[in-house]
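Reviewing the structure listed below.
A single protein chain has been omitted from the complex, and every remaining protein chain is retained in its original position.
Showing chain A:
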Amino acid sequence: MPQPITATNDFVVKFANVNGSGSASANGLFAKSILRMGVPIASRNIFPSNIQGLPTWFEVRVCEAGHMGRRGGVDMMVAMNPQTWDRDVAEIEPGGYLFYDSTRPMPKSKFRDDITVIGCPLTEITNNAYSDPRQRQLFKNIVYLGALSALLDMEVEAVKAAIAAQFKGKEKLVPANYAALEMGRDWAIQHLSCPIGLRLRRADAVGDRIFTDGNAAAALGAVYGGATVCAWYPITPSTSLAEAFERYCGRLRKDPETGAKRYAIVQAEDELASIGMVVGAAWNGARAFTATSGPGISLMQEFLGLAYFAEIPAVVFDVQRAGPSTGMPTRTQQSDLLSAAYASHGDTKHVMLLPEDPTECFEFGATAFDLADRLQTPVFVMLDLDIGMNDWLCEPFKWDPNRRMDRGKVLDAAALDAAKTFGRYLDVDGDGIPYRTWPGTHPEKGAFFTRGTSRDRYARYTEDGGPYVDNMQRLLKKFHTARLLVPHPIATPAKEKARDGVIFYGSTSAAMREALVALQAQGIHLDAMRIRAFPFHDDVAEFIAGHERVFVVEQNRDAQLRTLLVTELGIDPARLVPVLHYDGTPITARFIQSAIAERASAANVLPFRKATP
């Protein structure tokens, strides 16, 4: 047997559970207890499209160094699901640990001899302590939390504090949970050799960071951004965004005297109606959004073209999942970039924001409304399941108290009276952005007819080619203006002069940063650029021009960002080397490191070319 792994504040624990067994709450407590010890963690749910019965996993990466990406590999498996036993046991690193419920004996063939096996009769303990079947099930999770706290040398006070926080408002439940915790902890101390090689030690590495999910953060961004209308249709993994908006609005957006709502949320009959309501509300001067995922984006295509052509601000949060079709609805991908960037028939281009974590989900969630109003066009905020549905340790939300909504070029009655002329699609300022009016503004001036059919600069219907082309060119100009207004890319130069560069975005960022450190240790130096929006800022083209090759790291099959770079910036495809991960699990630093090292290490490496027929 290899030496058991020894590591302090740097290991991965994975919980294998049955969906609907109440494990999520206990696993969350495990994660939060570690944070309370000042040790950073990155946690991820891997869950099925199911309410009860199918396998679900929760992975906690403990990392004092602060790497927030998924590492890959498992040092300790908490195997609570007989259905997935074999694959769970197989996933443990050599020298790793297996924790399981030993109430029922398992044949020796079900174990491995290169790992440490730790049995704890959880069912027996809970069956003895509780008579109610539901209690037996729920407290079993807390009992294993107690056992783990002893095995991993966790501070019991930190776990208790996490329990107290979890049951805030339901204090009656706290003593029973403490008791179950102690039950597991005592049993482990008496029967097992505690602690094992994997240990936690109090640190001061969490700072003032917060622990939250991207969907809730984006929803809070929408609240701060002044959104008043939310129309949505339930779809995994975006549902919790609309629900978080409702929750935050309930707390933050009611008239303090009357309790009346300063917001309207409608669960529509489908995604077509959702985006239709958003378009109608935004046309009429409210800040409106919808939250959806890939299949919803497909359904919204016609309306998105209308909003582009009729120039209506609309904000769409796309929490991406694995496609095509229903694909893997509970697995993550960055595979809607192309369908969002060019959504709808005809020539269209849309603004996309690419947040890397919940902090940016909040920031971009608010900024999206300013951009949509300023640019009078749909703006996509491209989350994915990994950012949207997992809790991330990230920088606290910030808000400038002097910040005000930018409603863009809207003429009120006084402005209409003062204006010499009003043409809805006149490019008065030379930036491609016209002025608009809201319905009901002025008895005689400023009314116009909004349509998806071609029209002249004064919104008068026409099927003449000249005015049509004139309008389409102005829309291009507006899109060119957008590149300066959207969040700029962030470049991180290598420590030493680098021939090659790497471009990445969104939820890949944490794993990428870790991979850069590892690659550097291998002697592979890369200048890095994190892209935060589409259209691309001029810095992106400059960055690519400054390197022989640029790796483009993405979580989709077809290198969608690379396609956008090639198409929009006219880059020679041979210079952009795709690094692609798309099995539905979050990309890992190990994957990126090995994929890049393989191509970058050999001095006589041939330029990578996309294999096209």
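The rule is simple: contacts are C-beta pairs under 8 Å (C-beta built on N, C-alpha and C of every residue); 3 or more make two chains touch, one makes a residue touch a chain; residues count from 1.
Assume contacts and distances are computed from a predicted model.
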item	value
Absent chain [UniProt protein name; select from "histidine kinase", "Membrane protein", "2-oxoglutarate ferredoxin oxidoreductase subunit beta" or "ABC transporter ATP-binding protein"]	"2-oxoglutarate ferredoxin oxidoreductase subunit beta"
Contact partner of the left-out chain, one of A:F167, A:F448 or A:Y468	A:F448
Touching the absent chain when the full complex is considered, from A:C63, A:V229 or A:A528	A:V229
Chain not shown: contacting residue from A:E91, A:D153 or A:E302	A:E302
Option touching the unshown chain, where A:G276, A:G388 or A:P535 are the choices	A:G276
Absent-chain contact - pick from A:A286, A:A491, A:A541 or A:A597	A:A286
Hidden partner interface residues of chain A, rising order	208-212, 220, 223-224, 226, 228-229, 231, 252-253, 255, 258-266, 268-270, 272-286, 288, 302-303, 306, 396-399, 401, 403-405, 437-444, 447-453, 460-464
